[in-house]
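Handing you a structure now.
Up next, subunit A:
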Amino acid sequence: MQLDAEQLIDVLAEKIGATDEGTVVVGIHSGGAWIAERLATRLGRALGGSIAVTLHRDDFAHRGLHPQKQSTALDFSVDGSDVLLVDDVLESGRTVRAALNELFDFGRPKRVRLAVLIDRAGRELPIEAQFVAMTLPLDPNQALDLTRADGHLRFEILPR
Partner candidate 1 sequence: MLTTNPQLTADKKLRHLLTIDGLPKAIIENILDTAAQFVSVGDREVKKVPLLRGKSVFNLFFENSTRTRTTFEIAAKRLSADVINLNIGASSTAKGESLIDTIDNLIAMDADMFVVRHAQSGAPHLIAKHTNLVRPGVAVVNAGDGRHAHPTQGLLDMYTIRHYKKSFHNLSVAIVGDILHSRVARSGIHALTTLGCPDVRVVGPKTLIPTECERMGVSVHHDMKRGIEGCDVVMMLRLQNERMEGPLLPSAQEFYKSFGLTAEKLARAKPDAIVMHPGPMNRGVEIESRIADGAQAVILPQVTFGIAVRMAVMSIVAGGGAA
Partner candidate 2 sequence: MSIDTTTSTQLEIRSGRVLDPASGTDQVASVFMTDDRITAVGQAPAGWKPDKVLDAAGKIVTAGLVDLSARLREPGYEHKATLESELMAASAGGVTSLVVPPDTEPVLDEPGLVEMLKRRGWTLNQARIYPLGALTAGLKGEKLAEMLELTEAGCLGFFQADRPIVDTTVLYRAMQYAATYGFTIWLRPEDAHLARGGIAHDGEVASRLGLAGIPVTAETVAIATITTLMRETGVRVHLARLSSAKGVELVRRAKAEGLPLTCDVGIHHLLLTDRDIGYFDSQYRFAPPLRSPADRDALSAAVIDGTIDAICSDHTPTDDDEKNVPFGEATPGASALEMLLPLTLKWAEQQHVPLAEAIARISLKPARILGKTQGPITAGALADLCIFDPRAYWAVTRETLVSQGKNTPWLGRELQGKVAHTICAGRIVYSA
C-alpha cells in the first residue's frame, strides 16, 4: 500500500501555518531531511541543515554502531534559535530523543517544536509532535518506509 507524501507535506505546511520569521527548519536524517527541504520552501523559512542521530542512538549496546555516511550538518547558530524539527514518521519517540541530544551538543535552542508527516502510535517515550499531517495507527508488524523515486516522495507500508 502506498501513500503520497507530497500531499501530506502540503497538509503539514497548512497545519503549521504562520511561523516566526526566525524559525529554522531542521530535518532528521534521512527521510526528515527530504521533507524539511520542501517544508522550508513551503513555509518560506530557512533550512538549517540536517541531524544524524547515529551517535546518540540508544540501541548501541545491542546493535553496535549503525552504518551511516551522513553526519549532522547545521549551518546556523543553535544557541537561542527557534527550531522546527522535522521527521517523516513518529513512532517510539526514540529517534526524536536522540535528535534532541544531538542538537543540544551544538548549543541551547530557545525553542524546539516537532513536525511529522505521520504519527503511527507506539510511543515508548513521553514525546509528542506539535504538528502532525496524518494519524495512522499501524500494527507493530508493519513498517512505514519513506521512499524517493524521480524526486517524488511516497510512503510504502510493508511487513516488518
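Going forward, a contact is a pair of C-beta atoms (placed from the backbone, for glycine too) under 8 Å apart; a residue touches a chain by one contact, two chains touch by 3 or more; residues count from 1.
How were these candidates chosen? In short, all candidates are chains of the complex that A comes from, given by their letters.
Predicted model, so just to flag it, every value in this text is computed and none were measured.
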| item | value |
| --- | --- |
| Of the listed candidates 1 or 2, the one touching subunit A in this complex | 1 |
| List of subunit A residues in touch with candidate 1 within their complex | 52, 54-56, 60-61, 63-73, 78-79, 101, 104-107 |
